[in-house]
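Complex shown without one protein chain; remaining protein chains in place.
What follows is chain A.
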Amino acid sequence: MSLAAEAFVGQIAAAEPWPESATLYQPLNDEQILLSDNASSLAVQAYLKMCSLPVRVSCRVNAEFMSPSGKVPFIHVGNQVVSELGPIVQFTKAKGFSLSEGLDDVQRAEMKAYMELVNNMLLTAELYIQWCDDTTAAEISRPRYSSPYSWPLSHILAYQKQWEVRRKMSAIGWAGKSLEQVYEDVSQCCQALSQRLGTQLYFFNKQPTELDALVFGHIFTILTTRLTSDELAERVKVYSNLLSFCKRIEQTFFEESDQSPGSSRYSKGPTLT
């Protein structure tokens, strides 16, 4: 969102309370959604639950195209539409709900930095594995991404998305990486997160922040998604404090309303064992 639009939305947002009819849109859960989108969507859901803001999850085939920035998930609140975790956090802040108010300056700097770390490494690695690894792309990503459409649109859309992601990878210098190196990067990122978390309940004090929501979204999705190989999940499972962190958040924020977070992986149901 441009700055002017953000300021405008912020002003309007502050005026109205959070409606009951707030909806979160994402691609279809069972057939269409991919790992990276699922992670982002789960992160937003977790964040909203942490703020105790009610939101309905609505699955639409064309969620990606409905979104104002082209990325999922996006929320429809009142008469505003906001996409991606960063702007959504700003939006809820304008309405008076914020998780990071208690942090001092240094902590806020660290929080933002770690969020960028997750976006930079984990999200990029997920995109790489989905679209730049030929096996995964052919067996999982392309069929799933284009499942709601009929031929030839499915063919065109899938290849277009793949081409787009591959171009982005070469722009940021990931095109030359091998799958092994990407797994290594994921390990490093998880190690950093694990170090930062240590033995604490959440990343900062005893209260969850948007960083916790983001990390939960990605780690939980990686752990519960079946891909062509289990290497990614295995790499993450090494860090036991991250595992218990995810379980804790799932139990605290998702099980109370008896709503399983982003269910159904590509083969069996989610189990966080």
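By our rule, a contact is a pair of C-beta atoms (placed from the backbone, for glycine too) under 8 Å apart; a residue touches a chain by one contact, two chains touch by 3 or more; residues count from 1.
Throughout what follows, contacts and distances are computed from a predicted model.
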| item | value |
| --- | --- |
| Missing subunit (named according to UniProt) among the choices "Metaxin", "Histidine-containing phosphotransfer protein", "Succinate dehydrogenase cytochrome b560 subunit, mitochondrial" or "WD repeat and HMG-box DNA-binding protein 1" | "Metaxin" |
| Residue among A:Leu85, A:Met121 or A:Val186 touching the omitted chain | A:Met121 |
| Selected from A:Ser21, A:Thr135 or A:Gln195 as touching the chain missing from the view | A:Gln195 |
| Positions on chain A contacted by the hidden chain, ascending | 2-4, 69-71, 105-106, 108-110, 112-114, 116-117, 119-121, 167-168, 171-173, 188-189, 191-193, 195-196, 198 |
